[in-house]
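Every protein chain of the complex appears in place save one, which is left out.
Chain nomenclature is as follows: A and B, assigned in order of appearance, with residue numbering initiated at 1 for each chain independently.
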Amino acid sequence: MPVIKTIKKTSPVNYAVALFIILTINFIIPRLMPGDPLQAIYGNEALLVLTPELQEELCRRFSLDRPLGEQYAAYLFSLCRGDLGYSYFYNAPVLKVISGFLPWTLLLTGLASFLSTLSGFFLGVESGSRRGRALDQCLLGGIMFFSGFPDFFVGIILLLFFGVFLSLAPLSGALTPYAGHSGLMLVIDILHHLALPLTALVMVRLTATYLMTRSAMITTLGEAFILTARAKGCPERTVRYRHAGRNTLLPVVTAAGLQFAHLVTGTLFIEIVFSYPGLGSLLYNSLLTRDYPLMAGILLIITIVVLTINLLLDILYSKIDPRVAQCM
Amino acid sequence: MRTLFSKPSTPIGLFAISLLALALLVLAATGCNTAKKGDRPAGLQDPIYTIADPAGDWGFPSPFAHYSRGPGYVRMSFIFDTLIWKDNQGYIPALAKSWEFLKDENAYLFLLQDQATWHDGHPFTAKDVVFSMDYMKAHSYEWVNLGVVKKAEAVDDFTVKLYLNRPYAPFLEHIAGTAPILPEHIWKDIQEPRQFLQKEALIGTGPFKLKDYSKEQGTYLYEAYSQYYQGTPKISRLKFVKVRNEMAAAALRQKQVNVAQVPPEIAGELKKEGLRKLTGRHDWVAKLMINHQKAPLDSVEFRQALAYAIDRRALVATCQRGHGLEGSPGLVPPDNSWFNARAAAAYPYDCVKAAEILAGLGYEKKDGCFKKDGQTLELELLISGGGTGVSGFPGEREGEMVKEMLETAGIKINLRSLEAKILDNLVNEWKFDLALSGHGGMGGDPETLNKVISGKAFISARFNRSDELNLLLEQQMKETDQDRRREFVNRIQEVYAREMPCLPLYYPTWDYLSDDRVSLYFTPQGIGSGVPQPLNKMSFLN
Partner (left out) sequence: MHVNYWREVHTTSLGRIGLGLIILMAATAALAPLLTTCQPSAYTGAPFAAPSAQHWLGTNDVGQDIWTHLLYGARTSLAVGSGVALLSLCLSVLAGCSSALLGGLYDRLLMRLVDALIIIPPVIVAILAAAYLRPNTILLVFLLSAFSWPGGARVIRAQTLSLKERMPVYAARTFGASRRRLLFSHIIPDLGPLLIALMIQDARRAVFMEAGLSFLGVCDPTIVSWGKMMQHALKFVYMDVWRWWLLPTGFALSLTIMGFTFTGFALESALNPRLRKEVSHAGN
């Protein structure tokens, strides 16, 4: 019988194909627009601002006056050099603009990923091992309830309540600018700014891990070795975490990798709500200013980060669990 | 069984760590506020003066790298001084102690400060002024057009003479009071000023030095320059931070910022809470641009019909929620001393009158739409989607409403949403029917009228088909007698209203709220050449 959320391992070849597809989409979409390629890729706005010399230079660099095949080759070639084009709004190479914003997004996403997996796992274990009882039903209902809220809406509510009314949390940004903090104070300041966005993300995103752990727990607790452990007289907690929990941990960690893509998208929206200086805010700004190369660059970078993390987790997973390697 | 005591601790340990992390977060979220209040040692160092800005990043604040809009100029003006400057009264000395117009030579003579130094300690001399003029002629700076300056000449170390090509009345305002003076010893070898983003690019003679700029966070930190020739600023540190418009009120209440532009709805409430409210004059006008070069809009009657069909009062009441002044068909805002009430009374909202005029032009109304020779009367209205950063800039909401009004009158409208710069560009090339746009500077000398009626820029109506209007515009520039000039300006407004080359829709109200650490003011005719923000660097000096 099928379960919709099957975890299937994907081989590195699939990642290569996926990357290729993304690059191709990135290449083709702008060229579907009417007008000459430079105008299509950069948009009318940018052409007003870019100097003729720079336009010529870009044309040459990306072979925009050549046939499509050559353009594609030039595109891939320049990507290999880390050349993602030129942002007219920031008046700088796209990669340089992005590199300033990326760390904040990674911090937010990384912490959210870690915390949501961890809390989802523990709640799942507790819930699954108390199947059908009051705590399980409460947790299940509650977590399903929260998962229905879009991240940005949760973010807005948290911001209004804790930021505006209670004045407990900062209203925007990633740190207090020029407060002169250093060391521990700086860390606390950054955490202080992270608290609300992180809470919003974790609240909404722990569902997948929770549900997966819970159902895996239910399955595992019916297995013979659990009965054996119980028969041996192991305490309940040992059975729960050491025997059953450990068995569910591996798929949960992999699922966290798959969740990562959704988490990143959630982060984009959350950043906009909290004016958090990451890629989401940058993306929003590039949408407003119609800075297409920057937009395409951000999306490409995010995709590459997501694919890389998934690939790493996959490799890690097959190293830990040899059965998986055979299955592939 | 041995494992019972050692191993189970792994998940529990993890759990404990996560709990700890969560606790830390909660602590950070709640405890930090009190901590912050506590660790601000009174008297040791002034707290930073904080200015909120909704956009945050306005570019690297060197003259050639800041973003071209007003706030970018303001950030640059803290670091670079000009020859003369303005405070709330009028022109004041800056790098020039005094100045004089030599009428027979058509030149300006400036006596310079002899105590001024650059931030790196180099003395400032007349050579720097000459260099700046030449450099900005070679590498154009968007804010200053040096086309009229024929030659800059250093008479001695602290005297400079600028020769002009032709008589140019706004020289003090637009060149001497706007052009930043650059240090020769730093810029002389710079070929690509836009790419010059080193620390040296920020060495000026102004009252503040830039300590830090973060594009990602949208923040600027300035530090007072203690050797400033007009005295050390009373604010030792100053920062610009990014605060979204809707959060500005909360940030002011929580004392996170000292000054912010706030939405007008909440300005009154904040004032009651003890903050100082600064309302600028209504110098910014939102306009309906009309392509008067193209049928059917080239007909005066047709444009008058448009003016009757648009309810300007409703636009203010609905889209500006009452926070603004109704557009005067004579262009000059009602709170301006040159305002002509008679011109403003033209075109009360009257759909029937509009329909009568259109019927007189040979249009027939069928199914609620006017038609002529079987063709439906259809016009395209360009609006700018997305933010421009200007509060009150006509956008989607205003476009929808104008569309509805004109369609009620029987003129079919197609809305097209564009980015602001593209819209300006299309308007500039006359590739439009109607467009919503706007500009500031209405508070200045009536010379502005010439600029925005017959001037060449895209914000201008670029209208010169009325000989009467052309003559009046010319006369008012020559007239030195105030009363006679007023008469001309009144007539200009009336003729403009009659010709209706472009319809003023409304003048939005701009409110800034600040605490009383610094008494800020709106500079008459704006900072530099017209930035309508109350952030004049002079208010931060003693």
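Some observations on this one:
Assume a contact is a pair of C-beta atoms (placed from the backbone, for glycine too) under 8 Å apart; a residue touches a chain by one contact, two chains touch by 3 or more.
Keep in mind that what you see is a predicted model, and the values were worked out from it rather than measured.
Within the complete assembly, B:Glu246 is the residue of B:Glu246, B:Glu273 or B:Glu356 that touches the hidden chain.
Only one of the listed residues, A:Leu58, A:Ile218 or A:Leu282, touches the absent chain: A:Ile218.
Touching the omitted chain from subunit A are residues 1-6, 8, 10, 13-15, 17-18, 20-22, 25-26, 29-30, 32-33, 131-132, 140-141, 144-145, 147-150, 152-153, 156-157, 160, 164, 211, 215, 218-219, 222, 258, 261-262, 264-265, 268-269, 272-273, 283-284, 287-288, 290, 292, 295-296, 299, 302-303, 306-307, 310. By the touch definition given at the top, subunit B reaches the unshown chain through residues 245-250, 262-263, 265-266, 317-319, 321, 385-386, 396-397, 400-401, 404, 415, 417.
The rule we apply is simple: only the chains that are shown with their structure count from here on.
With centres taken as mean Cα positions, subunit B sits 38 Å from subunit A.
Against subunit A, in their complex, subunit B makes its touches with residues 3-4, 7-8, 10-12, 14-15, 18, 21-22, 24-30, 32-33, 35-36, 39, 48, 59, 65, 194, 211-212, 214-219, 221, 237, 239, 241-244, 247, 250-251, 253-254, 256, 386-387, 419, 421-422, 425. The touching residues of subunit A, counted against subunit B in their complex, run 44-45, 48-49, 90-91, 97, 100-101, 104, 115, 118-119, 122, 162-164, 167-179, 185, 188-189, 191-192, 194-196, 198-199, 234-235, 237-238, 241-242, 245, 275, 277, 287-290.
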